[in-house]
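In what follows, a single structure is set out as structure tokens and then discussed.
Removed from the display is one protein chain of the complex; every other protein chain stays in position.
Moving on, here comes chain A:
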Amino acid sequence: MKGLWLCLHCPQLGLEVLSAGDDGPLALLCEDGERIALVSAGAWQAGVRPGMTISAALCLEPGLRLLTPDPEVSRRRLEGLALWCARFSARVSLEPTGENASSWGVVMEIASMLDYFGGLEGLWRRLHEELATLELEVSSATGHTPLAACLLARTGGYCGQGEAEHMARLGRLRLDRLGLSARQQSRLKGLGFTHLNDLLVLPPASLASRLGTDLRRYLQRLTGEVADPPPVFAPPPRFDRERELVHEIELAAGIVFPLRRLLAELEGFLKVRCVKALSLTLTLYHREGAQDLSVGHAGGEQAAEAWLELCRLRLESVVLDAPVLRLRLEVSEVASLQEVATDLFQAAPPRDTPEALFSRLRSRLGDGAVLQPMALEDHRPERASRLVAQPGTARRPPSEIQSANHPAWLLEHPEPLTPATLERLVWVAGPERLASGWWDQAPARRDYHVACWPDGRHGWVFRDAESQWWLHGWFG
């Protein structure tokens, strides 16, 4: 199973997911709750080290906050990282946690992605640029086998291209860093082996007969003699992720920043599933109750940047009911990816599709802001014209209805005309009799005329059955 693998190892993950922005001295306990497993930077300065007993640590730093590990939270965060990694590779696996439960990481296959990112340097640079936004301590390393990548990542990180480079680096590793069992470690130590190189130079058959086949298989997985494909991480069927906020957020604009990570995970999820999201539901949890926002993109979109822009616009028009403690992002609608046909010979293609533009306008101005006129089959002008919110549904009017001599502008409600106004009008055309709607609640019997106003405009006026005159529109 040779190739090129990349491991992202999160040494402090168990502590980071529980620290919730606390910068003070923190320590994570082991599973058994007797010793310290991980320490924060503040505790490290005070002299607290992993492996200490609780009493020793508290002697050194009385203000130390002790945290009990919560593997479930760590696992969810790691899955988020795996989704995020889908932007870089199609084969992502969770790093098998060895006997050390506080070791979390993600392994991905990158040999097939090198061309796409322009070589290993391009991928490495891009990965680290984006890792910087994740607020996680990550140590990353490449390796020619998954196990090699994991080992190198756990021991400080490394970036190399070929098998020889990786083996040279691995050979210098001390044996106690390999994650072997305590019994094996002590046996090897007793035999005088200190570094991995000491084992690799020995003939494998005699090594197996003296030290057991487990160690031999371990070395074969490490060097790549035996295939060792890690189980591929299967993304959840639905994207539904939450994020606890470090501080309570009181302004809607402040949600954009924590949302960035969820959207990056969303992009990975959509890439793995080969779909694009049409609408998202963002739930803002308050101390009591929650607030739902929905953000839509008419054409569908994968990119986190595009969604961030839409969410930003949506959040601008939101007033928070109460400070927000937790975010939850769900995908409510997805569509399969379709290639957009673009014109090869078009000199300057439009940079925006209409769908993207109108989605942006809707996000900022509200769903009812973007309208399309629709002509309906009715003789009454106020019913024949309607503005609808779904673009693309408008159709031509049926040919029986003659609207050619009607004005472009309609008043929402006809205005009554006073006799004084009527006197000053010059009658231009008419009458046109309209009698309709006797079958429903709004019967109309009107005589329409075109009249010229003293200021030169042409108005569309009618006299109703009660001989009252009304202005109904302007010939714009």
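Observations on the structure shown:
Just so we're on the same page, contacts are C-beta pairs under 8 Å (C-beta built on N, C-alpha and C of every residue); 3 or more make two chains touch, one makes a residue touch a chain; residues count from 1.
Everything that follows uses one rule, which is that contacts and distances are computed from a predicted model.
Choosing from "Beta-ketoacyl-ACP reductase", "SOS cell division inhibitor SulA", "ABC transporter domain-containing protein" or "CO/xanthine dehydrogenase FAD-binding subunit", the protein name stored in UniProt for the chain missing from the display reads "SOS cell division inhibitor SulA".
Summary of contacts with the chain left out: across A:R154, A:R169, A:R360 or A:R446, the touching residue is A:R360.
In the complete complex, the hidden chain is touched by one of A:V73, A:A208 or A:C452, namely A:C452.
Considering A:A429, A:A442 or A:A465, the position touching the chain not shown turns out to be A:A429 (whole complex). Although one chain is not drawn, the whole complex shows that of A:V73, A:L202, A:L278 or A:L411 it is A:L411 that touches it.
Touching the omitted chain from chain A are residues 348, 350-354, 356-358, 360-361, 364-365, 368-376, 381, 384-387, 391-392, 394-397, 401-412, 426, 428-429, 450, 452-459, 473-476.
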